[in-house]
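Heads up, one of the protein chains got dropped from this complex, but the rest are sitting where they should.
After this line comes chain A, so read on.
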């Protein structure tokens, strides 16, 4: 058993649902107990879709367990087909159905339905949501295109003279973080270098659209978590190169365009400045100077985590003090990135472990998922959301991509917003006894409210308990403790930690004001 306060991903059948809900003409029958229909809410409420997801459930109850649940599966499949007449029917199980083993996929295949039936294997106790979506997308593409794979050794047809190259955008899905607008932005980006979009999938595609995938010159793997298996298979079977760079951030977008150029065999103008991004100037303008060296902790799916780290370090001038992902399948990319920024990668799906690490490194900003917002609230640290899982507020009405040049604009605003603004930060540091602007107050541009000062008061108790148990002899002199309070709250945790480390290294038992400043000089901040 794993104690889970918050989980980063749903079970794999949610991934399959996301796939079905992304597409047109595909229906999923899910063998699941009563109550599992809660998942419809993700689509109708969180994503605010105006239609029910194309998913039918068997919704068995205790009284049916004594009888023939397999018969219930068959009835549900038949009724679903008769009512919805999909072009492809997918059949899967949720976690409870997996335990009673009715083999609904095999049952469905034996029913002689006049459409392709795709049985899904979704091991609910070993795998998770993104895996489920990735696997479902792969099985669907493979199932539909297997018979069209050209014979080995046959040449790819050449693009007609003068025709614009075509790309497939693969991986955007329902409930994906900002997929809706990323597709628009990447389409615009490709258009600006003379590339057309052939098929966008799974988002908005029908099975018939998937059949046209081989007509493109290359595939853009927008979200590897959803589409990397499919892209690899298409590369092997149809010789379609795969563009791997994910265009989140200015640098990554430029790299992406270069890679597109290579895949499409076209010249990309590299000298022209990105015409529609204001982010580089905003970041260079003097108002942003105070952002330099802000200590940021990043935790997300691998794609967004790696992209965020690069933006933070190269484009905003932050210091990355923590980098991790819950997506074990993509841990390698995150490990490599962590090496670049000189931090220990954190590969875990255990929320408590992430919380412990955040408490330990005492960042000034957390970039994470909805779950990191809980952590940030507990520790009183500003936070911005950069990746799924997310809640309703991160499916905004306005245009809000993360990718491309407009994505960079959005990111600049979103990440800087939770930080205290420059003047307020200066004044709080200078004058500590103001009745309105003080440590316990939220930054005034964020409205009324009181900041939870756990990072200061409860943190030594909670987060440092383990560390302190070892050296129970170390103590803070009262004046030193007072002096520590004069350090602005957002770096105070770090100062406390550094001072204690310094004291430990020097064998100092009682930390005085002197020790505090010695440590400051030693660490240079």
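Just a few scattered comments:
In this text, a contact is a pair of C-beta atoms (placed from the backbone, for glycine too) under 8 Å apart; a residue touches a chain by one contact, two chains touch by 3 or more; residues count from 1.
Keep this in mind: contacts and distances are computed from a predicted model.
UniProt lists the omitted chain of the complex under the protein name "Light-independent protochlorophyllide reductase subunit N" (options: "2-oxoisovalerate dehydrogenase", "Gliding-motility protein MglA", "Light-independent protochlorophyllide reductase subunit N" or "Electron transfer flavoprotein subunit alpha"). Here one chain is not drawn; of A:128, A:178 or A:295, the residue touching it is A:128. Considering the whole complex, the residue from A:391, A:417 or A:485 that touches the absent chain is A:391. Among A:3, A:286 or A:430, only A:3 touches the chain left out of the display. What chain A contributes to its contact with the hidden chain is residues 1-7, 9-11, 13-14, 33-42, 44-46, 48-52, 56-62, 65, 76, 79, 83, 94-96, 99-100, 124-126, 128, 352, 370, 373-374, 377-378, 389, 391-393, 452, 454.
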